[in-house]
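Complex shown without one protein chain; remaining protein chains in place.
First chain written, first letter: the chains are A, B and C, and each begins at residue 1.
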Amino acid sequence: MPFMTYAEASRAAIAEEMRRDPAVWAVGEDLGRGGVFGQYKGLVEEFGPERVSDAPISEACIMGAAVGAAMMGTRPIVEMRFSDFALCAVDELVNQAAKARYMFGGQTRVPLVVREPIGMWRSSAAQHSQSLEAWYAHIPGLVVVCPSTPADNKGLLKSAIRCDDPVVYMEHKNLWGLEGEVPEDDDFTVPIGEARVVREGGDLTIVSWSAQVHVCVKAAEALATRGIKAEVIDLRSLWPWDKARVLASVEKTGRLLIAQESVSVAGFGAEVAATVAERLHKALKAPVKRLGAPRAPISYAPPLEDAARVSKEMIVNTAEGLVRT
Amino acid sequence: MPFMTYAEASRAAIAEEMRRDPAVWAVGEDLGRGGVFGQYKGLVEEFGPERVSDAPISEACIMGAAVGAAMMGTRPIVEMRFSDFALCAVDELVNQAAKARYMFGGQTRVPLVVREPIGMWRSSAAQHSQSLEAWYAHIPGLVVVCPSTPADNKGLLKSAIRCDDPVVYMEHKNLWGLEGEVPEDDDFTVPIGEARVVREGGDLTIVSWSAQVHVCVKAAEALATRGIKAEVIDLRSLWPWDKARVLASVEKTGRLLIAQESVSVAGFGAEVAATVAERLHKALKAPVKRLGAPRAPISYAPPLEDAARVSKEMIVNTAEGLVRT
Amino acid sequence: MWRIRAFEELALRGLHEKLVLGAIHPSIGQEAVAAGVCPNLDRHDVLLSTHRGHGHTLAKGADPLAMMRELFGRAGGNCGGKGGSMHIADFGVGMLGANGVVAANIVIAAGAAHAVKLKRESKVVCCIFGDGAINRGPFLEGLNWAKVFGLPVLFVCEDNGFAATTRTRAMTAGEGPSARARSLGIAAEEVDGNDVLAVDAAARQAIAALRDGGGPRFLHLHTYRLTGHTGADPAAYRPKEEVEARWKDDPISRAAALLEAAGHPTASLAEARNAAYAEMIAAYEAARETPFPPVDQAFADVQDVGDPRAEAF
Partner (left out) sequence: MWRIRAFEELALRGLHEKLVLGAIHPSIGQEAVAAGVCPNLDRHDVLLSTHRGHGHTLAKGADPLAMMRELFGRAGGNCGGKGGSMHIADFGVGMLGANGVVAANIVIAAGAAHAVKLKRESKVVCCIFGDGAINRGPFLEGLNWAKVFGLPVLFVCEDNGFAATTRTRAMTAGEGPSARARSLGIAAEEVDGNDVLAVDAAARQAIAALRDGGGPRFLHLHTYRLTGHTGADPAAYRPKEEVEARWKDDPISRAAALLEAAGHPTASLAEARNAAYAEMIAAYEAARETPFPPVDQAFADVQDVGDPRAEAF
């Protein structure tokens, strides 16, 4: 299997799907020069500027036009650059894309993929660091995907492009350079809604998604040296999310820790924690527990930015606390 | 104490605060004719069209201009008409209003109140029925208020206007006509962050907010006839929310049911459920339990709209189930 | 135009009889816009409308019975009773929807035309919006987009002078819709929107230009809303005399007068009118007899992946 980065994996996914289906096209600012993170590099050369289209700085129209183009039988990939800028296009995504199929009684579908890179990334500060995946998980009609590895970024992006529903596809900016093995096979896809058990273990379940998964894995390694076997689950998608897998794991371990980069209050971790507490109350040997960012904007200064992170140490300590209960 | 409607109570709050503080003004579409729900009726006559200002259909500018005007020392009340339309102004609210104080290092404050009427209201369908309070609870910098009675609508709106932070103030459209006693006193305010115990009881705690509170009270009455004493707590504000009050109640009752009109998945009920499960695992005699809307847009046809509601019967049955566990 | 008038008068009756439950926005007095523009579109051409979209939808060829059912929230409505008046749509005749959000369809229309271009189809797209919509950002973004990409969109500003209770003139800077379109390099024409023949001629010409690939076009049509903003609005914010004066400009009477002057027998006009009312009364009666959709429809057509039910697993 070839080795490639998370960004390259996404390019491969798009290229394969564009070759496979002439209805697929991509649109966003600066795409003709490869996109702001190079995540479209080489695509305009292969597919031309109509199918890999530049756009004016008009997020509302990029999103809204994609809705119209999707209703008319094309499959747009919409690039929002930073998920923060997608906040300029929320009506188009939430009132239009998410609801069109339903409110028109099934007369239409809106098969679009909105790429919304999330997360903290080298002093990007309050307006370029947000992770609002919980918002979209709350919106009927939207699919929400948060890949954490190069292979998943290829396989899930291909599934997202093939999906007939609008997909909010949230890559993590800090992962663009992450390398990993990625299947070359054109038919390789990762189904949306299936979690990945990154690491098995019987003492507690750690649930996470996106870049935070990697911190959880490191924490699990550290826990292993202390004799604690943590099962790490990468949700991969938040809607639908793999309840069955999480519940089965917690049934086995009796303990649940959720770690997320995003703000803890009203974050998706609350959904996971609440669901498990509702269904597995008796099986729980310790209370469910969440770790997430404080309810503060992200700072520019590195030590302040770090204060918003869920660190390996926090996960290790919290996990130990749960197991020693 | 005079009797007045929820809408009248809000008008009284605004009038009193505008008399008290010349920096307070209101802006939004159609305000000069009293606003779309009559919730500004009479105000332009008293305060003139500059302080009760019409606006073009420009939600982004209404919100953004309020941010600038707030930073310059005025205290705008922003009318969004339906919370759904506020989705046209999310950058201005979430990237600007919520973050300005922090990202500018405390150099400024953004004391504005955004009125965003929420909820299902006689066949308003997918784009006029949403309740997205959970979104704003997730955003650092924002205060989120959801009054359920005329008295609270007066007291909380006055507190919101006096608050130096941006407040998302979510009235429920179905409550405009609700009547109740409302203190006349100019100094009457309801502090933001204090829940209201609507009804005391020792068998289980029912937490709710906004219009759903009234359904919970009816359910509690029905439960009482079956010998079950439910304590009903109206959160009144979701940020800050009155954790202390909820935890104390659940410590007493050992059982928690959360009922919300909004979509259950990743809704604010998950935050309440998760918090209680995290902190009171041992005290819980039954699993925490949430009731909320399905993850589907709201329909126009009444029976389909009703399918999204959390009914009195659902609350009664679920509560009974918890108590009989 | 009579069909539109009859449909909406019955819809208003439905409102009063509590058969129509949500808000409706009648276009009474504005029928010449729908009747002048829409028949110039082929069935496969695409139309996007506003919250005030009954007339446009009918004129694009939608079935009034399905529409009335939709307004009554019944099974067999265009949207299965899930959308109602503000989301009326008939994709089968190229009518891609009214919209509950002012100006939202402008960017969607630009995208629909973008798809037409990508697919090398010969369709054109027509997007109708109100005079209030021109102050929202999507107006700028959508028009700029259509021009930059050279897309076949006819933008139609249906200017009835009001946005809800507000006179748009007071909230609109500059000369208005056409000036804004022209500043974006889009050819724009201003027409008496109550003169169905003038509207028809302007629309025909603009649509022909679109088919020739000249990029977007703009029509600014002056009209007047003779009723309240919604079926429930008494429109107390404007003097009775103003409205009375405007009734003299009713597009239907004007068209009738023209036809009579051109020698059309009065009887045949009355016949057309009666046929329209008969058709819509039949739709009304049939719609009221139709059952509501089954409750499980509340959970259908949400999305392919994931179950919407809270209790689902």
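We take it that a contact is a pair of C-beta atoms (placed from the backbone, for glycine too) under 8 Å apart; a residue touches a chain by one contact, two chains touch by 3 or more.
These figures come from a predicted structure and were not determined experimentally.
The chain that is not displayed touches the following shown chains in the complete assembly: A, B, C. The chain that is not drawn here is touched, among residues B:Gly32, B:Pro117 or B:Gly141, by B:Gly141. Within the full complex, the residue among C:Ile28, C:Leu71 or C:Met171 touching the omitted chain is C:Met171.
Within the complete assembly, A:Ser124 is the residue of A:Gln39, A:Ser83, A:Thr108 or A:Ser124 that touches the hidden chain.
Shown as candidates are B:Pro56, B:Gly119 or B:Gly201; the residue that touches the absent chain is B:Pro56.
By the touch rule set out above, chain A reaches the unshown chain at residues 29-30, 32-33, 36, 54-60, 84-85, 88, 122-128, 264-265, 290-297, 299-305, 307-308. If you put the missing chain back, the residues of chain C touching it would be 135-141, 143-144, 146-148, 170-175, 179-180, 182-186.
On the side of chain B, touch with the chain left out of the figure occurs at residues 25, 50-51, 55-56, 58, 60-61, 63-74, 76, 91-92, 95-96, 100-108, 140-143, 163-165, 192-193, 239-240, 243-244.
One rule holds in what follows: only the chains that are shown with their structure count from here on.
Each chain's centre was taken as the mean of its CA atoms, and the one lying most distant from chain C is A. Distance between chain centres (mean CA atoms), chain A to chain C: 39 Å. Taking each chain's centre as the mean of its C-alpha atoms, chain A lies 30 Å from chain B. Averaged C-alpha coordinates give centres for chain B and chain C that are 35 Å from one another.
Across the assembly, chain A contributes 91, 95, 102-103, 140-141, 239 as residues in contact with two or more other chains. Counting only residues that touch two or more partner chains, chain C has 77, 79, 81-83, 87, 99-101, 137, 302, 306, 308.
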